[in-house]
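Every protein chain except one is present and positioned as in the full complex.
Read from first to last, the chains carry the letters A, B and C; within each, the first residue is number 1.
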Amino acid sequence: MSSTFGENLKLTIFGQSHGPAIGMTLDGIPAGLSVDFEELQSFLNRRAPGQNNWSTPRKEADVPEFLAGIADGCTCGAPIAAMIRNTNTRSGDYDNLKDCPRPGHADYTAQIKYGGFQDVAGGGHFSGRLTAPLCIAGGMCKQWLEEMGIRIGAHIVQIGAEKGVLFDPMCPQLDQVGQIFPTLTADSAEAFQNVISDARSRGDSVGGIIECAAIGLPAGIGEPMFSGVENRIAQIVFGIPAVKGVEFGAGFAAAALTGSMNNDPFVVEDGEIRTTTNNCGGILGGITNGMPLIFRVAVKPTPSIAMEQQSVSLSRMENTPLTVKGRHDPCIVPRAVPVVEAAAAIAIFDMILGNTQAKKRG
Amino acid sequence: MSSTFGENLKLTIFGQSHGPAIGMTLDGIPAGLSVDFEELQSFLNRRAPGQNNWSTPRKEADVPEFLAGIADGCTCGAPIAAMIRNTNTRSGDYDNLKDCPRPGHADYTAQIKYGGFQDVAGGGHFSGRLTAPLCIAGGMCKQWLEEMGIRIGAHIVQIGAEKGVLFDPMCPQLDQVGQIFPTLTADSAEAFQNVISDARSRGDSVGGIIECAAIGLPAGIGEPMFSGVENRIAQIVFGIPAVKGVEFGAGFAAAALTGSMNNDPFVVEDGEIRTTTNNCGGILGGITNGMPLIFRVAVKPTPSIAMEQQSVSLSRMENTPLTVKGRHDPCIVPRAVPVVEAAAAIAIFDMILGNTQAKKRG
Amino acid sequence: MSSTFGENLKLTIFGQSHGPAIGMTLDGIPAGLSVDFEELQSFLNRRAPGQNNWSTPRKEADVPEFLAGIADGCTCGAPIAAMIRNTNTRSGDYDNLKDCPRPGHADYTAQIKYGGFQDVAGGGHFSGRLTAPLCIAGGMCKQWLEEMGIRIGAHIVQIGAEKGVLFDPMCPQLDQVGQIFPTLTADSAEAFQNVISDARSRGDSVGGIIECAAIGLPAGIGEPMFSGVENRIAQIVFGIPAVKGVEFGAGFAAAALTGSMNNDPFVVEDGEIRTTTNNCGGILGGITNGMPLIFRVAVKPTPSIAMEQQSVSLSRMENTPLTVKGRHDPCIVPRAVPVVEAAAAIAIFDMILGNTQAKKRG
Partner (left out) sequence: MSSTFGENLKLTIFGQSHGPAIGMTLDGIPAGLSVDFEELQSFLNRRAPGQNNWSTPRKEADVPEFLAGIADGCTCGAPIAAMIRNTNTRSGDYDNLKDCPRPGHADYTAQIKYGGFQDVAGGGHFSGRLTAPLCIAGGMCKQWLEEMGIRIGAHIVQIGAEKGVLFDPMCPQLDQVGQIFPTLTADSAEAFQNVISDARSRGDSVGGIIECAAIGLPAGIGEPMFSGVENRIAQIVFGIPAVKGVEFGAGFAAAALTGSMNNDPFVVEDGEIRTTTNNCGGILGGITNGMPLIFRVAVKPTPSIAMEQQSVSLSRMENTPLTVKGRHDPCIVPRAVPVVEAAAAIAIFDMILGNTQAKKRG
């Protein structure tokens, strides 16, 4: 059940980095939802590599072919299936990974778990390339949420030690996020790109933090205990390779606050219930309160670096130096931004599908 | 499907804070696992209130009655069911919560979701009291993991702005955690208790950060993408009320590291594969690598505070001040420590039940 | 995951025949549904033993205690939990079942599966007694369906070789089913009771066939392939001990029909689409068509009989005769009738909860 997500929808991601194709099936989607394929392609292009000077030059078209579930441009009620053929593969680059695992990658744990039968080329099923089908599913969910008035957007708030501006949690500025480089200010974009360029020039890599917001969510979405908004978003977001932390609202900073500072006071405003602050990130008891949903995701530095590293030979059981060949992103954070949006869209759409609100008492 | 967790086991938590009983059913547990009820009670006592001067004086016995699934002190293969009767309840304290929701609590979101039919007394199903049945299930899982050589322990590393000592990620000092107050050093314990006492004296509350470790986990546990160790632990840990963030290994700090710093080099040591650092927290690609599992959890300050707060009357749709009655913990972090251990134990036991490793190739 | 059912709701049945209690948790039920406890008790009484001369004299009150999920007589959105204490137990009767398994019972398969740790008394978790909590859940679902205009009823159509009258599949006569003995005609009731009395006098037992109908179901309920109405009802109905077959509409008899006889022609009647026959039992492609849902269930003869039988000693691995002690129903079919209704109600309510119909095109 590894690569399947969802309580009301069922998303299965398939494919290995250098296998015949990567793709997804998405079951449980109501009939009659239209898909704007041009917009979907634009969304997929945001995570595609090779489009700028801070990511890997390996270019991929990443144009999905829809195999099922769509008729006349709309969902037809049957499971949706789509795939992307793998074309630009270089299996030779990865020959020795079964014996000599790359630090920070899943090579070693896959070897233990799959006993040598795993598809090791390009990271196999653990490759960041598998986020492309996640974006196919998420890009569609994002469109369907937008038709309900729910918008999702993410941006970079930290690269390496360099920090940028956070969203206003009361009113996240989704429209101010840069199109070319997803930050709130041009200054941050420049500073972040400098950090990335530095890392590249040293044959090293850097990580970062992505912040994501959803606005327009009605109050009452999410279920108590294990299926709350936080639980469900965390479950899917940790499916993005390199994510090592998730926090909602004030998050880890809430630990240092007092209750009187952290509690968000309720007020009536324009005939609606709102809060005057948003430290809870739009979630109380796992359920949306109608304020913007805010969460942040920690992304570790790309484990593939040009510098020589310390590893082992599993066959000879001895230490051995390793130089990872191939060209790799010195920082995957910019490309991960749409992936975080996709993950959030899938989790939110899943929760909305399952939402059963009671009629009001009396 | 709100209060049900697990892929291989199925845990359902039931009860409301002031209802007849709270409890749990736990299905899918193999037959023949013994339960040490005395040890289980000791574990439950660690989260019980009223045992010291930094928590609420509301005393509860919290002695579970087992209704099913146990025969002659062992699991019998049938679902386990246990309950705790609610005795010390003061419903009168909570009369106005449907109309005037407490900031930071789920009163408002429950009112929207359940339309006034929710059981509001004491927070109903959203009460921290529901962590008691979580500890029944988790306390048993912890025992069963210990029989396999897997130990889980947690401690407090921050209360308010006061920070304590972290575990050594290469070798978490589970045996050095304080019995009375769960920290690694007596200095931290004293400092943390002072912060809590200060908050209490001001009628306010504080949050904190809990760190949890599991040692003895074999490599190869966890599934790729959405059922990795991080996904599953995050999903259950966000089921603990007041948790607002989760990070694994270096976590959010990894964002500021370079790849060459963050990657954990492999070495052969005593004929075994290990890493020389543990920034990944024992997880690569969602799968355990045999090093200690490390994660931290951010707990927000108790939302129930004695100070007057700003709220609204839902019936009159106007602002109104609110003073929360009753006695409450100024800091729930100490009592949440065993709950985090319980959650981790349940998630890990679930993953071990479903673990299907391949035989080694050729 | 043995004893848990449901895609949108989650029902877990717990308990062993002679353990402290039997019961159920039912998660995922919307808030605000009222429960008529008196009507529920009447429903439970229909499966209770000891009320007539054709069933076992072991009397049980079977009055459920609700532990959670109900507030002011309505569901409150939290999981519902209820239990029935076991009082009238005779463990001594079952002492030798671990070594000498009863033919037709689960004693042997449980011994293999649970390695001797199973609770053997009274059949443990495999006892027909576990249908009581199924009836608690099903009795509530039945009430909630009735509020939507959906009625479910079942009756006996065969006992031993004696056959009775089937429902009119176009218009099942739910109101004509006997209150004391559930058949459509008094003649059948008398004939069936005679067959049962004969079996009892010979120390033997008999089986039978139950037919169940649901009327008022809207068209469009059920999902294609594996979650159709037939799949879901079959999955739960085989959870009733002794059920060995399920058929829908014409069922096995459809094999002998031609397509022109079996296809149900569509007609417009009173401005509604109907069919002029109902060989499909109200289901096409797994989805309801608005006609009555009809299915039949084969119940094997009670395996507990007074006659001496051939068994084995597992410890000595040799053949040994066995006489099953205790008093048992010569025929469980009458008591199984409400259980079949309960199972159908749970499956249908689950499907209605998950139903996501598209808006009509254009």
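Here, contacts are C-beta pairs under 8 Å (C-beta built on N, C-alpha and C of every residue); 3 or more make two chains touch, one makes a residue touch a chain.
Just so you know, these numbers come straight off a predicted model, no measurement behind them.
When the full complex is taken into account, the listed residue touching the unshown chain is C:250, out of C:35, C:132, C:250 or C:293.
Although one chain is hidden here, its contacts on chain C can still be listed: residues 1-5, 7, 13, 101, 103-106, 108-110, 112-117, 125-126, 130, 158-161, 199, 202, 204-209, 219-220, 222-228, 230-232, 234-236, 238-239, 241, 243-268, 271, 273, 275-276, 279-281, 283-290, 298-305, 307, 309-312, 314, 317-319, 354, 357-362. Even with one chain removed from view, chain B keeps its contact list with that chain: residues 8, 28, 30-32, 77-78, 224, 353-354, 356-359, 361. One chain of the complex is left out; on chain A, the residues touching it are 1-4, 8-10, 12-16, 19-23, 25, 27-28, 31-32, 65-69, 71-72, 74-81, 83, 110, 113-119, 124-125.
One rule holds for everything that comes next: only the chains that are shown with their structure count from here on.
Taking each chain's centre as the mean of its C-alpha atoms, chain A lies 25 Å from chain B. For this pair, chain A with chain C, the centres built from the Cα atoms lie 45 Å apart. Put simply, the C-alpha centre of chain B and that of chain C have 39 angstrom between them. Within chain C, residues 8, 28, 31-32, 77-78 each touch two or more of the remaining chains.
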